[in-house]
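In this view, the complex is presented without one of its protein chains, the others remaining in place.
When the chains are written out, they are named A and B in that same order, and each has its own residue count from 1.
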Amino acid sequence: MKLLRTVAFNLFTWSLVLLIAFPLIWMVLTSLKPQTELFRIPPTWLPQSVTFEHYWRLLTETPFLIYFRNSVVLATATTLFVVTLGTVGAYSLVRFRYRGRETLALLVLFTYLLPSVVLIIPLYLAMVWLGLSNTLMSLVLAHTTFALPYALWLLRSFMEGVPEDLESAALVDGATRMGAFKDIILPQLLPGIISTALFTFILSWNEYLYALVLVNTDSVRPLTTGVMSMLISAFNIEWSLLMAASVMMSVPLIVVFAFLQSYLTRGFGAGGVKG
Amino acid sequence: MSPRRLTPAVPRRAVLGGLAAGAAVAAMPRRIVAQDKVTIRWWSPQSSPEQLAAYETQMRNFEALHENVEVVFEKTSDEGYAPQLAAAFASGEVPNVVTHLPSFAVSNYWRNGLLEPFNDVIEMIGPDKFYEGANDIYEVDPGQYAGTGIGNSAANMMWLRTDLMEERGVEAPPRTWDEMLAAMEKLQGGGIYGAPLPYGRNSMTTLIFIGFIHGAGGMVFNPDLSVAIDSPETRDALEFYKAMRQYCPPGATNYSWGDSLTAFVSGACATGIYTGRVLINVNTQNPDIADHVTCVRYPTKSADIDFWTFNDFPSVFIPKAAPNMEETKQFAAFLFDPEGYIQQLHAAPGHVLPVLQTISAMPEYQNNPIIEKYSEEVDKMAAAAANGFNLGWESREHQPNAKAGEIVNSNVISEMVQRVVLNDENADTVLSETATRIEEIMNAN
Partner (left out) sequence: MTAKAHTAPALERGYARLGVLLIAPVIVVFSLVIVYPLLAAIYLSLFQIYTPTLQGSFVGVDNYMDLLTRRAFWSSLWVTLVWTFGTLSLQIVCGVGVALLLHQNLWFRSLARSLVLFPYFLSTVVAVLVWRWLFNDLYGALNHGLMQIGLIDMPVDWLGSMPNAMIGIILVGAWKYFPFVVIAVLARLQTIPEHLYEAAKIDGAGPIARFWDVTLPQLRSVLTVIILLRAIWDFKEFDLIYLLTGGGPVTSTQTLALLVYQEAFALNEMGRAAAYSVGMMLVMLVFMIVYVRHSGREG
């Protein structure tokens, strides 16, 4: 009886999981079909002949790798920038007392409300003024507009979850504030920092609108807009290449998250995201 | 074509450096160009691999003649160019040459004082080489040209499958709407749909439907640019378009150019509506039907109403704020240099047709497998395109309409189609509301 229940539960849950993952499975299957099989009506479920030509074409005939590198650089730089600022900022917001602190925390939440569409043109002008137009740096700064409030907010609640007495004890023992921050707070906060970093990375990796407007050259274009503009045009939608590109855009994330998955949940558990 | 060559600006350091170092280096602004070197930025939304290869030839040929000049191609897209150019104009960091945008975008920018007069370039190319009247559409203000065409297109050709017509007893291509509906009845079935007409909320639906309004003998604007859309002819066009819905694939409600083209090329639809791009796509993607495709001009309501070809007049223009104007103009003119220009046209034979009659006559142009194989179709399209119009210029009597781009982008016409065809709303109400909205756009700014 118990065994039967276990089997039934597993079957049910796994079919649900597979249903959720179906679009991804379909993406992989499509990327392996030759172009001629793609437009068959009705569609074939499994590829009748498997081909890797789409992957090969992407890697050799298109700027895919350059877009890919841009996306990696962009997401990494954004993450480093935002998480560094966010950690120090959150430390200040949670553990220091000064005037305007509460207002500042509220303002952070408010900036989170701004729709990207509003900021684009003024932001673009600011980038030109700074001499940053058409560079990855301009996208890093643009991504900061939504990533920093979010990261600051997450880190603030993680920081609140770090017990205060540890820091106090270190201060009593003669440590400086920054010393205590480095030796006591940072290690405690690490799971929170990692999960914030992951979320920031995802946000930046996936952003589309700013990338569409702020950069125009292939040498700095990230994957999202690069793949779209390369493979979808008024005269053709290269579904097979698109699916192959989608698979390759996702592989690095799978690898990273396979390793860091536990941090993602542990971070939330430790900090206990609070209001 | 290697990806490296497309992106000459990538510094080697960034490629070789470790991830962190790469991040730091690549994130830095890199506008450092050798002092004496002049850079010309060229934007276009048309960037298929074959076209890119042609552009490459044009740029390298130009650089070979002008040692101090470096030409960089930057692609934009049909949905992206508006915000990108807006940002560029607003900041003053404009590209030097922009190609393949529809003519009405050019007249709009011109009216707002953003463009450099193109007269010099036309002089350099040679005004008498153009087809007669080819530049009329760009003469927004008398004597001043806002740009010129880089090509012509016949975007609403009706593509037909001769094998299916024979099999199902359709003897001749339809000439009128009634014949069209009768042909659809025969052609649809067995998993094949009749036509991939667009019913989406997008520019294709707007642009194609304007052709149907003219096919009923109506127009969107009077020659003096007062709004004329609220007419019995538009009602006829809506009625016909609605009758056609049952012969279009279910997803046609979201179709744009790419979907519509693929539906014909893949064999899912018996007819198509597109430019000559069909030819190359059929030959590469579905060679089985390549010997059975032909095209005619799209039917009109009755035989006494003349055909109306939608030509989006892919353009060339130069923003006024562009640096290095001398070299820029030389490059713009060089785009029409036969070697590169013909390669560009050959990138999709029949899709973009030459604007220079001297080019059409050249054996180098005619000498192309697709153009040879479908010479009859290519000639037909060239003739149609030479007599083509669009919303920015609906007939020879019309003044150029600088607001056409905004009207297309506002989707007001495609929304009208959707409201009547998909939502079954009352055509009279919808039409009068549409007319009001178009007037509002005309009066804005």
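By our rule, a residue touches a chain if its C-beta (ideal position, glycine included) is under 8 Å from a C-beta of that chain, and two chains touch if they have at least 3 such contacts.
Everything numeric in this text was worked out from a predicted model, so none of it was measured.
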item: Touching residue (missing chain; options A:Leu32, A:Leu74, A:Leu136 or A:Leu152); value: A:Leu152
item: Touch residues of chain A, complete complex, unshown partner; value: 6, 9-10, 13-14, 16-18, 20-21, 23-24, 26-27, 30, 38-43, 45, 85-86, 88-89, 91-93, 95-98, 101, 104, 107-123, 125-126, 141-142, 144-145, 148-150, 152, 157, 164-165, 167-168, 171-172, 177-178, 202, 205-209, 223-225, 227-228, 239, 242-243, 246, 249-250, 253-254, 257-258, 261, 264-269, 272-275
item: Missing-chain contacts mapped onto chain B; value: 82-83, 85-86, 89-90, 108-109, 112-114, 199-202, 249-254, 263, 266, 268, 406, 409-411, 414-415, 418-419, 422-423, 441, 444-445
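The rule is short, and it goes like this: only the chains that are shown with their structure count from here on.
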item: Chain A residues within the chain B interface of the complex; value: 35-36, 39, 41, 60-66, 69-70, 72-74, 76-77, 80, 120-121, 124-125, 128, 131-137, 140, 212-214, 216-220, 225, 228-230, 232-237
item: Chain B residues touching chain A - in the complex, by the definition given at the top; value: 1, 3, 6-7, 9-10, 14-15, 19-20, 22-24, 26-31, 43, 45-49, 72, 74-78, 80, 83-84, 86-87, 90-93, 191, 256-259, 261-262, 266-268, 277, 281, 285-286, 348, 351
